[in-house]
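Got a structure for you, questions after.
Left out: one protein chain. Kept in place: all the others.
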Amino acid sequence: QGNPEVMEWLTVSTLSIVVVGASGDLAKKKTFPSLLNLYDDNLLPKHTRIWGFARSDMSDEELRDRLRPHLTGDHSKEVVDRFLARCVYRSGTSYGDQDAFTKINQDMEEYERDHQDVKHYNRLFYFAIPPNVFADTALAIKKTSMQDESKGFTRLIVEKPFGRDLESFEKLNKTLAEHFTEDHMFRIDHYLGKEMVQNLTVLRFSNIWFERVWNADNIQCVILTFKEPFGTDGRGGYFDKYGIIRDILQNHLLQVLTLLAMETPVKLEGPGASRAIRNAKVAVLNAIPPVQIEDVVLGQYEGYADDPTIENKDTNTPTYATIKLSINTPRWYGVPFILKAGKATNERKAEMRIQFKDPPAASFLFEGEGENYCPRNELVMRMQPDEAVYMKTNVKSPGFTAKPIQSELEVNYDTRFFDHQKEANPDAYTRLILDVLQGKHAAFVRDDELRRAWEIFTPILKKIENENIRPVIYKQGSRGPIESDNFIMEKAGYIRNEDYVFHEGGV
Amino acid sequence: QGNPEVMEWLTVSTLSIVVVGASGDLAKKKTFPSLLNLYDDNLLPKHTRIWGFARSDMSDEELRDRLRPHLTGDHSKEVVDRFLARCVYRSGTSYGDQDAFTKINQDMEEYERDHQDVKHYNRLFYFAIPPNVFADTALAIKKTSMQDESKGFTRLIVEKPFGRDLESFEKLNKTLAEHFTEDHMFRIDHYLGKEMVQNLTVLRFSNIWFERVWNADNIQCVILTFKEPFGTDGRGGYFDKYGIIRDILQNHLLQVLTLLAMETPVKLEGPGASRAIRNAKVAVLNAIPPVQIEDVVLGQYEGYADDPTIENKDTNTPTYATIKLSINTPRWYGVPFILKAGKATNERKAEMRIQFKDPPAASFLFEGEGENYCPRNELVMRMQPDEAVYMKTNVKSPGFTAKPIQSELEVNYDTRFFDHQKEANPDAYTRLILDVLQGKHAAFVRDDELRRAWEIFTPILKKIENENIRPVIYKQGSRGPIESDNFIMEKAGYIRNEDYVFHEGGV
Amino acid sequence: QGNPEVMEWLTVSTLSIVVVGASGDLAKKKTFPSLLNLYDDNLLPKHTRIWGFARSDMSDEELRDRLRPHLTGDHSKEVVDRFLARCVYRSGTSYGDQDAFTKINQDMEEYERDHQDVKHYNRLFYFAIPPNVFADTALAIKKTSMQDESKGFTRLIVEKPFGRDLESFEKLNKTLAEHFTEDHMFRIDHYLGKEMVQNLTVLRFSNIWFERVWNADNIQCVILTFKEPFGTDGRGGYFDKYGIIRDILQNHLLQVLTLLAMETPVKLEGPGASRAIRNAKVAVLNAIPPVQIEDVVLGQYEGYADDPTIENKDTNTPTYATIKLSINTPRWYGVPFILKAGKATNERKAEMRIQFKDPPAASFLFEGEGENYCPRNELVMRMQPDEAVYMKTNVKSPGFTAKPIQSELEVNYDTRFFDHQKEANPDAYTRLILDVLQGKHAAFVRDDELRRAWEIFTPILKKIENENIRPVIYKQGSRGPIESDNFIMEKAGYIRNEDYVFHEGGV
Partner (left out) sequence: QGNPEVMEWLTVSTLSIVVVGASGDLAKKKTFPSLLNLYDDNLLPKHTRIWGFARSDMSDEELRDRLRPHLTGDHSKEVVDRFLARCVYRSGTSYGDQDAFTKINQDMEEYERDHQDVKHYNRLFYFAIPPNVFADTALAIKKTSMQDESKGFTRLIVEKPFGRDLESFEKLNKTLAEHFTEDHMFRIDHYLGKEMVQNLTVLRFSNIWFERVWNADNIQCVILTFKEPFGTDGRGGYFDKYGIIRDILQNHLLQVLTLLAMETPVKLEGPGASRAIRNAKVAVLNAIPPVQIEDVVLGQYEGYADDPTIENKDTNTPTYATIKLSINTPRWYGVPFILKAGKATNERKAEMRIQFKDPPAASFLFEGEGENYCPRNELVMRMQPDEAVYMKTNVKSPGFTAKPIQSELEVNYDTRFFDHQKEANPDAYTRLILDVLQGKHAAFVRDDELRRAWEIFTPILKKIENENIRPVIYKQGSRGPIESDNFIMEKAGYIRNEDYVFHEGGV
């Protein structure tokens, strides 16, 4: 877990964390549990204190009681208690209540004064609040609690949504940018914290056999998939305003795409790496033209509008979307990138799938009846349900015949690493908060990335709304609209190998 | 096990097999057991009869009794009995006894007359005899038992050694070529019958990701290894005349090399495929210059000459050899090919190992102290002890750090195929005899291949003998001479990743 | 012109040349002039004598008088006279007249006896006769004039046509193969003697920038063209039996194709090179499937049948043909190879043209209206009318705009080499006869090449004849049938850059 030198900051700084919106779902389910994970792994500074802040009136103990049910996992009760002892609660009249923040600031200063032996006095604000109050909170922090840079850092963690479209993003961004620079800001897209996504750069750049096939000469298409087996479950009111494109494609899947498609950054580690990586990511985004309507399949699951929290019973909000993107670079010219996400489908799955082209000699070397006699290689990097990397590879049918059949060369993370070596697979939030503490920006979304992401998606989003484009209705628990499968075959040239059976008892 | 049309020959032909040298070790241990395997899998024609032939006087039943202990494996007693009932024995005064062969021919003709309903009357002669009697046997067969081609085939299976050097090979070959064409002849190198070796063509040509890295741009070196943990075990008399280079390198390992290195043949299956593949193999051999002494490390295990059957107690015969070959083609220019074989070493292993070059960006992308911070990819195709293919691939260290560590993407044949799908992994002889019956020449060694193989090795063999070049002495049960490891590092640029631990409980 | 060592044979051997068919057109126009070229360049042995042989009765001096008008070129009268002094004439009752050959043999022996100081006594027979008398002549030579190999070589130069189809080729070949091995035989295809064709191997293998683009990843199509601006000119009787496919495509253009498409031979020079090159060529042929009717456009020029020597006034013999071939190798998979030849067209031209694919980034990097805004690279190797190599390359429009326009990077042989350095560009026959004398087989067609060439073309030739497939009629002096241009655009994906103007006053 890092070499001693690098981790020196753990002992020579205080850390004051303010979780703004401490009473909300996000704070309870993600922020505090992740902080606990870091705490239990000794990855928070020795001198760390946490202020919960929200509008509700609550005692410290009440906050702790609300948090406790979510602090599950592999932690001893004693650790949880010690962790909670560091958490206190403060309330304000609003998320922009400057008086309240002034008081928190006094608390923090007092805490910092108590630790005169350390070098840095760092402050972290976690915005577990809706974007409409970002501006007020930011202003209050700016006016009351900014740390002088020579004393220590002041960092803000911000959660999506970052707007509904280009205009709203720009407006929202402007309110933050007035008070804080990009250096202060860490916009979380938790997909960037997933093991397999973080693995992408290592896989791509430390293996020559990845490097050589990672281009349009060899790749037929790339498919990024997110599926979940449940619908809105009574939270459709919020969802209906955003839809699956904003919820999953424009951020999570597009972020994954940039890491998969970017050119090699100059650095991956050390000073300058974050900037290099985000430069490389934004270069990919700049090369993607805005989505056109003919490159979109929209679906809505049967019964979606029955969710009582959805007001517009004639809603056309998609719960399923398949979108083809292109990347205008020499590396990717002509390669379709498919983003696909759906709710209420037949399974929980998040994966990156790269289908390669037919090997040049295959069609005349191997005698066979069908088109698929010699199936195509596919590289699958699975994020959910469990993490694995496998390359679908043709081998000789064992025994007397020479017909190629498809097997997989695989590494399964559970069996290879997590079971055997007793290492934990930390969750995405935990990883990302640690990055914030270490000042690593690479896994956070920069303003220019977001701007370009919205430029790519805003026109199609507007068109869907303005022209009331209707989604295809699909059954709950199905694969989604059949139109999506057809679209992928036709537009991406994807060929499904019907003979392939994933090896159950295997890796 | 083949489609019905292709296998039609099983029902429409008689097959007469003559095992010449039926009382010897090879016949008992390999020939008859393999024939039984085919019989039990219904891969011998319905009408098959087997004549054992040797000089000893023996009844049919005595032959059966001698064979029975070797007919182990997964066969029911009833099947073994039925199989043996088809086996009879004939003796002759010598292996060239034309009278004896005349009688066998009469037997065969009678057997064939008994089955007038079939279309073909095929004959197979298996030479389980030493090469010094090949000529006499061949002549006797030619004079007495050649089948008219319109009636059926006459095929000869011949075993190594095919000479001791270029001259003796040419002489031996000439005696056979006088009576039989290459079409009649099937020279067995049983390495060509191994599952993993037969897999090579499928792996290479049906997977685009193999195709793209299979060249000098990407490959650092290729190492073909054969090791066994025992010495001559009292059979050193024979071995001492040949040595490890002739015994393993010049044939088995060189054959494997040709399949690994050949250009894509025009066909892999169907009419013309055997010719295409052997043309491609011989083209590789033509591009290999003869071995020079500076490209050789020789070893002899301590105590080798103590074997009582070895007459020359000052013998310099190598029991271990590491040899570097080059292939003068654009694909392989500058890539060292290492052939390495040893007796009385620390383990039983036969494998092909391809070490790839460093990925271009690795050295500056990944911060680290040592040279090996980002280990090289290695593709290992293991033939012994159990069959597996794995690619050593770098992945992100799971958890909080981004350091690359080496894992393996693997398919293990036992767990993936043989355990789960209850398919047998037929042994090399069984596969090869089936090929002979089907007239597939691809896995047999053609005369021009052997000629070139001898041209490559004869000069160095002569030099070792003439100049009495002394091998390095190594301990029994060791890795072999340390000089070999050093040679491979220096001459082949191979880098051993000391941190790598193969995953025991894994795939 | 070769280093001294290599050319030692010029002084240590006698050479007896017998031109069979000395009174015919080929002998007068090609054979003798080429021999004179070699003579004048001191590339015939000091002791060389030439026997003309035919059926006509003629004195030596009459032969010389008939030859003299054809011995033009850059030779002094004195040299011509000295050359002719070495030429004598003998006649026979037929081309197989064994008595006549016996006498010639006596002459040769006498000549050889006169030069006891040399090491070798070589004999060369040039078959300037129709194939129907090959057999008789060959037999006569075999019976009378074969040189003992230890004394010197006996070589035969044979001219096309080598049959009309697979069957007639096999028959013809058999008659020769009975008496002579491939080592004796030199089948001339004079296209293989052209400077630019011989240049192909140097261009391809000594320039890395050729090597890297010489494959299906980069090449859109290959077009080999032969056009001449005149028709049969009263010699249609012969032509009508063969047609343009046999006359140009199946031999000349197909031979050029094999050199352009072959894999790298193991050697290009020195011992074994001829075998290596011809192995590589035949491997290409083996990878070409037979021509299908849908891959053919046939044309006949208007008025063709008016040639009085053509008997069948309803002839369907094509005078123009465009044929698409495929090569089933990894290097060429999917690349159309177009062979195109025509008589009575608008120009005299023989060239190899390779059109490359669009560069991956071009379509989005360069703004423009049309598809052809950024034209494709084309490599042209021109054999006729004058020899040149040029690569059509895009450069920035000079001046203020950045639009790509097409220029050519060129080397023109006349201006670069032949004009300035006063080196002669020897004609194809001269080069080839010199090769024969040096025993270099590489530029001659081996039996297996011819066999495969006929296998590729025989089915379509039979179909055209049997089904009386009618050619498209095109105007004399035109580009040929418009159907051919369309075919090339559609089937080969060739795009013509209409804006391109070849630079007249230029290189």
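Chains: A, B and C, in written order; residue numbering restarts at 1 for each.
Quick note on the criterion: contacts are C-beta pairs under 8 Å (C-beta built on N, C-alpha and C of every residue); 3 or more make two chains touch, one makes a residue touch a chain.
Remember, predicted model here, so these are calculated numbers, not experimental data.
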| item | value |
| --- | --- |
| Neighbouring shown chains of the undisplayed chain, as defined at the top | A, B, C |
| Among C:His75, C:Lys142, C:Lys241 or C:Lys267, residue touching the chain not depicted | C:Lys267 |
| Sole residue of A:Pro130, A:Pro330 or A:Gly439 that reaches the chain not shown, by the stated touch rule | A:Pro330 |
| Full-complex contact with the absent chain, from A:Leu139, A:Ala283 or A:Ile495 | A:Ala283 |
| Residue of A:Glu211, A:Asp247, A:Asp307 or A:Glu378 in touch with the missing chain, whole complex considered | A:Glu211 |
| Contact footprint on chain B, counting only the chain that is left out | 216-217, 328-331, 333-334, 359-361, 363-364 |
| Contacts of chain A with the absent chain, listed as residue ranges | 211, 263-264, 266, 272, 276, 279, 283, 286-287, 328-330 |
| Missing-partner contacts on chain C, residue numbers | 1-2, 43, 195, 198-199, 201-203, 205-209, 211-213, 218, 264-270, 356-362, 364-367, 374, 376-377, 389-391, 393-396, 398-402, 404, 407-411, 413, 415-418, 420, 423-426, 431, 434, 503, 505-507 |
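We adopt the following convention: only the chains that are shown with their structure count from here on.
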| item | value |
| --- | --- |
| Distance-maximising chain from chain A - centres being C-alpha averages | C |
| Chain A and chain B: spacing of chain centres that average the CA atoms, whole Å | 52 |
| Rounded Å distance, chain A centre to chain C centre (Cα mean) | 65 |
| For chain C, residues that touch 2 or more chains besides their own | 328-330 |
